[in-house]
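This report concerns only the one structure given below.
Removed from the display is one protein chain of the complex; every other protein chain stays in position.
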Amino acid sequence: MELLSGNEACVQGALKAGVTFFAGYPITPSTEIAEEMAEELPRRGGLFVQMEDEIASICAMVGASASGAKSMTATSGPGYSLMQEGIGYACMAEVPCVIVNVMRGGPATGLPTRSAQADIMQARWGTHGDHPAVAIVPKNVMECFEMMALAVNVSERLRMPVSLLMDEIVAHMREIVNLPEKADVWQRPKLTTPVDNYVHFADDTNFDSALASFGEGYRIHLTGLTHRPDGFPTNDPKVIAWKMDRLARKITLNRSWLYDVVATDTKGADTVICSYGSIARSAQEARFAFMAQHPERRVGHIRLRMVWPFPQFKLVELLRGVRKLVVPEMNQGQLKHEFERAVSPDVEVVGVNRVDGEMLTPEEIMEAL
Amino acid sequence: MDYLRLDDRFPHILCPGCGIGTVMSAMIRAFIELKIDPNKLCVVSGIGCSSRVPGYLDCDTFHTLHGRAIPSASGVKLAKPEMEVVVMGGDGDMLAIGGNHFIHAARRNLKLTTIVVNNYNYGMTGGQFSPTTPQGARAKTAPCGNAERGFDVCELAKGAGAVFVARTTAYHVQQLKNLIKQAIQKKGFAVVEAIAQCPTLYGRMNRLGSAVKMLEAMRDGSIPVTSVKKPEDAVGKIVTGVLWNVDAPEYTEVYQGTMAKAQARQQENQK
Partner (left out) sequence: MKKFLKQEPEVLTTPPGHKLTIISRFCKGCEICISFCPKGVLALDSKTLKVKVLNPEKCTGCRLCELYCPDFAIFVETARRTARAAAGGV
């Protein structure tokens, strides 16, 4: 039993999932992750390096991951914006890595010490070009641990960058948690292909695959240019289409397990609150308080733990027959339209938005119900 | 030839007479003479003409984002310190967008062999001026002459803390190979500035003639550092040779000490 903050639990989750490399740059409110990693990694024989800026951090992290180390970085909005090109590179070169973004008020310097959930769309489309994205949102300290380990495993399996979107509230809250001794760790499969037959991006291995790292004798070529299956750049339209499709299929072929939705009392509910992150607690309390006052109403709760890919197919199922959605977000309505698309047009979808750095209260959500 | 991925992509994309090819050839000769294991060699680059070179090499090659060869190479070296990590990039990639990473890597002193191929412009994008283009020279984005001054790459590297700084040109092919060998063997951040001719763009825009003429100008316009007896000797000349060579603790070695200290601290705390 220990009293931990969200940031500290995130570090523990990373370490238990096998992360051995951290390259980062301090930024409020994620700095504690870097500081904790600076303590933990050297004593475990891991590598901690504070780079000169966020761009250097993401590039160093990608280099280390391409060399075989499970790697992560941690930042907040302004740093996340700087890292976008690097995130795109990790997508294109299919290098696993986790970027923790402890969301704060934006845009630009914004509110360094106050919370927001305003980087949700950026996590999907921040970097240029067509690319898949996976983003995971924890709601409390225990989930910071669990979801960080999940993020590492998903990024390793799919060989793509995964964003863990905490927010300042979750990062700095302290709770008593009982962290498990071990976490599930997805290990990279051992490569058995002989060097001469090896093709780095062979078509049937865009996930759960054994891909070579630098230094294993496969003499691979990684590039950010759109490339052929052997990794070298191409201008052939057929090959370009193959690669772009391969990237998209990392999501479409894994729908059966690539979602995480917690649904409570949605069956027979007339109204469902759709939330994610730290305001899930306000949503829960709003639900109970409201139903106590209005016993004739049935209010359910859907909480997304994995925000991207957006689990539309699951929500269509879960929200069947619901007449009203209430979407509380600490942003100006970034995920509201995604929820709208999961229900028919005659369902009323109401957003409850707060962008002043203060936490959304149960009362505000109740008003919308 | 060893270290070459001879496949359907040859002849390589560099222009006829481009000095980058000569630098590439010298680098490979350095690898051959040092007997570097290609399975333990990683050549890293950013974006530009020089940065296309690693793609033609038969070892682990890492073609990264514009300006980010050095931090990417740092990640590789930190995660796999037993590998030989060589960085190759141009004057734009290394010193403009990559300038910050260049100076910090020099300060950090992680063992990276950094070859800065300087052809005084941004070749890949058509000949715009770069941080080394001399003041007054013509370029696509300076049609009336460059208003800015150019860096002295070696002074910059030295000022930032690089432990080995050397300069030569694509004319001095033997010295090119030898300096690269020395840089690879140096335990720390080693910089070799290799001046190369860009006859297609910089040379043409500034009426410098053919590749041969540009190489002859490098021959006539350079002076070995050992022949510079007073500052006036070096004015208007390219000073070649090893310009700076000192010793300083290399980053991974210092980090080993950090790990030992962290472990000792943990044991103390547990008592």
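Letters A and B name the chains as they come in the text, with residue numbers starting at 1 for each one.
Convention: contacts are C-beta pairs under 8 Å (C-beta built on N, C-alpha and C of every residue); 3 or more make two chains touch, one makes a residue touch a chain.
Keep in mind the model is a prediction, meaning the values are calculated, not measured.
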| item | value |
| --- | --- |
| Displayed chains contacted by the hidden chain, counting the whole assembly | B |
| Of B:20, B:96, B:137 or B:262, the one touching the omitted chain in the full complex | B:20 |
| Touch criterion as defined above, residue of B:137, B:215, B:238 or B:262 at the omitted chain | B:215 |
| Residues of subunit B in contact with the chain not shown | 1, 4, 6-8, 10-12, 14-22, 24-26, 29, 173-174, 177, 210-212, 215 |
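In this text, only the chains that are shown with their structure count from here on.
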| item | value |
| --- | --- |
| Separation of subunit A from subunit B, taking each centre as the mean of its C-alpha atoms, in whole Å | 37 |
| Residue ranges of subunit B touching subunit A (in the complex, touch as defined) | 5, 9, 38-40, 42, 44, 54-55, 58-65, 68, 71-76, 78-80, 82-83, 100-101, 104, 255, 258-259, 261-263, 265-266 |
| Interface residues, subunit A side, partner subunit B - complex | 21, 23, 39, 42-43, 45, 47, 49, 51-53, 55-57, 59-69, 71, 85-86, 89, 214-225, 232-233 |
